[in-house]
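Excluded from the complex is one protein chain; the other protein chains are retained at their positions.
Chain nomenclature is as follows: A and B, assigned in order of appearance, with residue numbering initiated at 1 for each chain independently.
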Amino acid sequence: MNSDQRPPILTVEDVSKAFGGLKAVNHANLEVAEGSITGLIGPNGAGKTTLFNIISGFIKPDSGHIAFQGERIDGIPPHRVFHRGLVRTFQIPREFGGMTVLENLMLVPKDQEGEHLWAAWFLPWRVSRQEDENFTKAEEVLRFLNLHQLRDEYALNLSGGQKKLLELGRTLMCNPKMILLDEPAAGVNRTLMRGIVNDIKRLRQDLGITFFVIEHDMDIVALLCDRLIVMSEGSKLAEGTPEEVRADERVLEAYLGGQVR
Amino acid sequence: MATPQTISPNLGDRLRGFQRSAGNIAAGGGLWAAIIGFTVWAAFAERDALTVGIVLGAILALGAVGLTLIFGVLKFAHFAHGDSMMLSAFIAWLLLNGIIVGERAGSETTLLPVTINDLPGADSAIWEFSFGYGLIVAMLLTAVLTAGMMVGIDRVVYRRLRRRKSGIVIFAIASLGLAFVMRSVILIFWGPTPRLYTPGIRNRIDLPFDVSVLADQLFILAAAFVVTGIVYVMLFRTKLGKAMRAMADNPDLALISGIDTDRIITWTWAVAGCLIAVAGVLLALQAHLDSELGFALLLPLFAAAIVGGLGNPQGALVGGFVVGITQEVAVTFDFLSPGYKFSVAFAILILILLVRPRGLFGERS
Partner (left out) sequence: MILAGKRPAWARGLKPSDFIATAVLLTITLAIPFIAYEQSRGAFPDGNIAGTMSFYTAFLVTVGVFALLTMGLNIQWGYTGVINFGVLAFFMLGAYTTAIITKGDPQGDFTTYIGGWGNDLNLIPALATDQWLPFVIATAAAALAAGLLALLVAFPTLHLREDYLAIATIGIAEVMRRVVIEERWMVNGSRGLTGVPQPLGGLVDQSDYKYLNVVIVGIVVIIVFFALERAVRSPWGRVLRGLSDDEEATAASGKNVFAFKTQSFVVGAAIMGIGGSMYAYAFSALSPDAFTHLFATFIFWAMLMVGGSGNNKGAIAGAYVIWGLWTISLQMQGYELGDVIESRMPFIRGLLLGVAIVGVLLIRPLGLLPQERRVSAWVERRVKKERSTPAPPAET
């Protein structure tokens, strides 16, 4: 069925979630191949963000299973999903407004000894060493995202697009295996975004990170993704290469139907 | 797909799992059985306490419905609820007889040139009650004034915080600050000494089944019943009420579907203000007017609202009675002195949070 030879890194099996009477995700079944950049598209309200929330542990599904690298991750809390190497960004940026851009990033790395009280009190030299490492890494990410000149600014004061970049930056701070991006291009300057598309591709190439991306901008999707999954009314409608999906009648219908309603 | 590995549970998860299964037992009718059993038992063993509990429950229910409405629509816990109830009880006192503390503490003076008690026959007792129609007039006027006061406070404080997109904790702290402002206002005008609306004798009425209640308590029950009926019709039969409930269920959706949220919020405060005023006056009639009572009252009020599920008005109604009855009956036990009344409310609150955080009627999480 899946033309791709690589094994799936993420499997969503028969997942459902209802809010009151509204079935936001309705028996969704899909797979994301390891090392791919897979797009998730669909009309507004199709349940894409809800699916991301379920995968990343923020919402418990009413039914169904999710497996990441062959291990079940449904029902475990978000921070444990993160520690498996599956990280996400938010559609509406959730920056730490009261912290500088730099420390927004420095918060993220795992296994920081300074996060334990006793180490903060009694092992300051170890904390310093790790802070040094994380600082260097954060600077690197900031340069990569063109945000370095804003390093000491409160994240609160960034523009919408810059906040989206910061979201992306956070995912790069922790050596993830897979990144879920929820509309990374919304509000971001188009030229900059084209640059970032290339950078995402480079990250996949160099580090083997798998990307699963919700995006509305079809140009970007076509540039970025190897495969597309189309969601409509809570479940998978179609799947294929961007060209295949574009040619699919049902997809067009779903989008138009979504607009008429 | 690969066989899913079991996730090794750590201690916290295991405890939470235990909590969940306890919740499931409770959900399987356990809590309901306990509540009904306790009430039936009390009907035989502690009839007087049960009667008082029902009266208090009716008052708490009114307060808790207001609290839960505010929580539903505005999404924050209103920590000034108890003190607003007390303040409106004192406003009714002022309208009735105009009395405030005079120049020196302990002395008294009148503030208003004309008061309700100046109306002919306003303070002569009706039927077996200890008060005249003046109190009812005062209660209604206070309801209007309190509604205005709550809307005013929203304009000055909460609306600004909303515009700034402050978190719920900021609202909670602002409401705590306002609670202390209100309590201080009571103390400044009426001092720390508890007061009664009328010094008159309280007549007892004997009812069938060996139940005897104060005539005033019958009035409280009747008034609570009428007000609940009005609020019910307002919430479930009018467009405004439907919009309010829609907003409580899903604020984003409400916004999208073109509901004027600012207007709904104003009306929510107005309705809550009326409930606060009636509950406050009735409470003062059952107990007394006392600046100290306001803050302590938060516990049974929140317990009632949480038992019913925060944001659920019918739930709060039931919750009020559950808390009122349990509280009154429990302190008849030898090992609990009456001072523990509010601690009992707290115990109920914690129990519910442990086994069913969404309340008796909430879906299991």
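Everything that follows uses one rule, which is that a residue touches a chain if its C-beta (ideal position, glycine included) is under 8 Å from a C-beta of that chain, and two chains touch if they have at least 3 such contacts.
Here the structure is a predicted model, which is why all the values come from computation and not from measurement.
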Residue of B:L298, B:V329 or B:L360 in touch with the missing chain, whole complex considered: B:L298
Options B:A42, B:L56, B:M149 or B:A174, residue touching the unrepresented chain: B:A174
Contacting the left-out chain in the complete assembly, out of A:R170, A:R204 or A:R227: A:R170
Contact partner of the left-out chain, one of A:M99, A:L192 or A:A222: A:M99
Chain B, residues in touch with the chain not shown (by the definition above): 12, 15-16, 76-77, 79, 101, 103-105, 157, 160-161, 167-170, 172-174, 176-181, 183-185, 187-188, 295-296, 298-299, 302, 306, 337, 339-340, 342-343, 345-346, 349-350, 353-354, 357
In chain A, positions touching the absent partner: 56-58, 77-79, 82-83, 87-88, 90, 94-100, 102-103, 106-108, 110, 112-117, 120-121, 124, 127-128, 130-132, 135, 152, 154, 170, 174
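Rule of thumb we're sticking to: only the chains that are shown with their structure count from here on.
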For chain A paired with chain B, centre-to-centre distance based on mean C-alpha positions, whole Å: 45
